[in-house]
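Handing you a structure now.
Only a single protein chain was left out; the remaining protein chains are all shown in position.
On to subunit A.
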Amino acid sequence: MATVELRFSAQPEHVRTARLVAAAVARRAGVDEAVLDEVRLAVGEACSRAVGLHRSHGIPSPVKVALTEEEKTFSIEVGDDVPGSGASAAGAPEARPGVDPHDADVDGEDEMGLAVISGLVDDVKVVSGADGGVIRMSWPIAPAVPLS
């Protein structure tokens, strides 16, 4: 069971909240301070992507974030409800309704988000299914230092 679960309406203003919660839970779980910036950025990218997918497909359901503390790792799963939303679906802007593929700023943003995630996180998996997609990322937890 996840340590903390978060659901938020697919609106850009909530992505910051997801970043703050993820960083706070990761810190508590024992993820190294030096890595927290990466956690914050990676979860932000995954949530931004999910928000974009929900909005461009007109899906009203919330984006889901599960933050799980395991024995040696801390994992984050960001789930969307867009069928077949894996890397290939996101990488085809011409297939997304309402998005002009020739817009200089929109073109390629999804790929850049995934590129940032894969550049930052060693352990990342992008799964897409008929019910939606999940980006799963995990980080090692530093061994607990006993209080003296």
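Note that a contact is a pair of C-beta atoms (placed from the backbone, for glycine too) under 8 Å apart; a residue touches a chain by one contact, two chains touch by 3 or more; residues count from 1.
Simple rule for what comes next: contacts and distances are computed from a predicted model.
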Among "Succinate dehydrogenase / fumarate reductase cytochrome b subunit", "Glycosyl transferase family 2", "NADH-quinone oxidoreductase subunit L" or "Anti-sigma factor antagonist", UniProt's protein name for the complex chain that is not shown is "Anti-sigma factor antagonist"
Please identify which residue in A:Pro62, A:Gly79 or A:Gly113 touches the non-displayed chain. A:Gly113
So that we can see where the missing chain sits, which residues of subunit A does it touch? 12-13, 15-16, 19, 37, 40-41, 44-45, 48, 51-52, 104-106, 108-109, 112-113, 115-116, 119-120
